[in-house]
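Here's a slice of the assembly, chains where they normally sit.
Just so it is clear, A and B label the chains in written order, and each chain counts residues from 1 on its own.
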Amino acid sequence: MSSKPVQTLRRVVIRFAGDSGDGMQLTGDRFTSDTARLGNDLSTLPNFPAEIRAPQGTLPGVSSFQLHFADHDVLTPGDAPDVLVAMNPAALRANLADLPRGATIIANSDEFTTRNLAKVGYQTNPLEDGSLDSWQVHPVALTSITVEALATTSALTRKEKERAKNMFALGLLSWMYSRPIEPTEAFLAGKFTSKPEVLAANVAALRAGWNFGETTEEFASTYAVSPAPMAAGTYRNVTGNTALALGLVAAAHRSGLPLVLGSYPITPASDILHTLSGLKRFGVTTLQAEDEIAAVGMALGASFGGALGVTSTSGPGLALKAETIGLAVSLELPLVVIDVQRGGPSTGLPTKTEQADLLQALHGRNGESPVAVIAPQTPADCFDAALDAVRIATTYRTPVLVLSDGYLANGSEPWSVPAIADLPELTVEFTTEPNAVTPDGSPTFHPYARDPLTLARPWALPGTPGLEHRIGGIEKADLTGDISYDPANHDRMVRLRQAKIDGITVPDIVVDDPSGSAKVLLLGWGSTYGPIAAAVRAVRAAGHHVARAHLRHLAPLPANLGGVLTAYERVVLPEMNLGQLALLLRARYLVDVRSHTAVRGVPFATTELGEVILTHLSEVSA
Amino acid sequence: MSIDLGLPQRPLTKKDFTSDQEVRWCPGCGDYVILAAVQAFLPELGVPREQVVFVSGIGCSSRFPYYVETYGMHSIHGRAPAIATGLATSRPDLQVYVVTGDGDALSIGGNHLIHAIRRNVNLTILLFNNQIYGLTKGQYSPTSRVGQVTKSTPLGSVDTPFNPLSLALGAEATFVARVMESDRPLLMDVLRAAHEHQGTALIEIYQNCPIFNDGAFDLIKDRSQQQARLVRLQAGEEVVVGAEGERKVLVRKAHGGVEFVDEAAVDRSAAPGAPGSVVVHDPTNPDPSDAFAISRLDGPEMAHVPVGIFRRVSRPTYDDQVREQVASALHAAGGASGDAELDQLLRGPDTWTVP
């Protein structure tokens, strides 16, 4: 513990920013872990360029990691950082606009060389020219102090020593916000077992950073943020991609089906493939296919064989999978399709977030091709969404599309790890006996006979004697599944497939309207959960009444949704697209849902949404 | 995951592999012949029919699965190899066949085909090559000969066709064969060998489409021409063509490749491998160069068309290895995972507790 005075804060937003090669993501991850352990609630937002490592010191090469932690329920990664750690001039320049006046800047002064300044268009050194006077600037010679701290470690070159400077920064910030550094030391020990010098250097740099804070007069006090009250339980920090992968494994476990992931790498979905490829010990098979079409084809082939077929991708990949998902709709086999949405159209903004694949998920196939669609709302919620998707896919024998996005995928938050026994029961029954009789009375199998309740068709696996049958993408006769061009049969089958999706059991939408007297309902779906909830909280704190509800099931929609929408004078729907859910709801319920849209590749800011709400409130009460 | 209902076992017959679906090909279509041969072949496998799966794409040929009383999927155009890969990898107990056409496999599905081949997935791929798009009524295909006049090439096609076997060999194939639809004994032999083969077996079957490309293979079907053109590859034997007295023998060229020369001109004293020395067919040669050279013998004029097994070598299969990685991970972890292991996974290395 530090010997300097400690100030207590309720919440802090820190942004680590540096070159793509500076290890900012790791630094942020570690700070997050240590913060989570302290019991703060938190939310994170990594942000990096599509290039792997753009030229050093340039604006396009800046990579950052933002962390919001507090002694209370945290809903977003924070609109604006209280502290910016800028590892070079580019990091400063790229992030300064987001920094409110008065915020703290810790800058690696070693990197503010004439050459580096010029690279990003600084004529003079902002650390010295007074242009940062409105902020609290702490220039720290991060690089040279790190190298000096490692003077005795002769096994490494200067370049290698310099690389430890992110650990120095982490040590300093850990000191400043009273985070322990031991867990990171343990983490480093695990990571660098085979490279003892590198381990030693990193640990030394970490400690040096801490000591620097404690020793130097640059920093007068440290800060503490008390733990947030959280429900009892065991917690960990998870990103959305990790939670999704874990959810799939848990669902496979609960359903007794082997998990087969067919996937083709694409940002920001690739980590799902990476994570699952490391979970073979749970019977997970991952197949990296030649493209997205093959990936979903492999998953569908596995489903035909009785596995839990899953495919993961992002928007451009979903476009490619369209025809095969249509086949799955026609085959009526379980299939889970994960789309981690990113900025579009086309290649778009591969590393940024967006919600613009909703209509593609619903309508992006030829013919009437209905599927179920689910959207998780926070990183940790991706776990539950995966379980829910598997429940629907296996119960109703249908493709289910899960719409995550770049923000959920890479963002993280504490997650109360559930007990296995509390997870939903997902047992699947395969058909093993004939389910019909031929005109002459002998038993036979009708692959398109349906469960009267769910309208699901039987899942009879190859290998089951006596149930040999053929299925395909051509229209099939009701019950028998034989090829049929009969007009009335086609109409019936089209409506049956739609009715099956419409009949999926989904929970009612829950409205949060504490006063009961709100006239305006803030509605959202997917990853806007945090920003909307935070904005609503802020507006309520200012004494206004506003209701809030969040949609998890986009297809089918909850049965009570129409009633909820018409119960309010105004429904406001913020989306990171041009109003896709608004289109669906307006069409379905003829309610004049008001869109608020922003397509910037970044989550909504709480303040922005707060203003939107206030505008609507004033219009409605006017 | 094979399920034993304890049904009585009796030897299966062709009829057992015939479904109740009406066969809907044009009269005289070569597909009928292939269907009959496959239905006749399947009983001899001794595999229960529920363990056989036919996966097809789209095309006349791809209607095949409907007619065979096994499990089957008539999927979408070109994607059968990918779908079959997923099935074969997750279900080692099944015999997975892919049925496809020249358009399905080599046009839209070319990529899935070559990737299945390089991976060496346990699949038998029956490629019905009629050198035309049948189902869409007669456009040229990637195997149509240059100059072919079709609905979409009124002045003749200009693209060099693929040689499906050269392509497969270039894609690291372990089993490659060609058969005429009408040659039932050879088809049976090749199917048998493919069944024994571990990995992807590609069987190109020349199939006549009497409606849109009639007579495409007449030069090698016609008795009078056949002998001079059809080259029956036999493992361990010289590669010969032509009737008694007009026989030609395959020998090595001086600058790579192989060619036929009159038997009389063959110098049997040439050292094995010397130019002019006789090629003894060895499908098990690890080096695919000879198989490749032999695949180059045929051309649009069908001067010499080799049939039989070009290549048959052993290499670990994709699906076996994928399963092996999973199995060894399970083994290393001490068996299948229960609630405790899952719980540990969910917790991860870094938890904290709120009391």
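Observations on the model:
Rule of thumb we're sticking to: a residue touches a chain if its C-beta (ideal position, glycine included) is under 8 Å from a C-beta of that chain, and two chains touch if they have at least 3 such contacts.
Because the structure is a prediction, the values reported are computed rather than measured.
Overall stoichiometry of the protein chains across this structure file: A x2, B x2.
Note that only the chains that are shown with their structure count from here on.
One finds 43 Å separating the Cα centroids of subunit A and subunit B. Looking at the complex, you find that subunit B touches subunit A at residues 1-5, 7, 19, 21, 48-51, 53-55, 58, 65-66, 69-76, 79, 82-91, 93-94, 111-112, 115, 322-323, 325-326, 329-330, 332-333, 336-337, 339, 341-343, 345-348, 350-355. Taken together, the subunit A residues at the contact with subunit B in this complex read 33, 36-37, 39, 183, 227, 230-238, 246, 249-250, 253, 258, 260, 262, 279-285, 287, 289-291, 293-295, 297-307, 309, 323-324, 326-327, 331, 417-421, 432, 461-474, 482-483.
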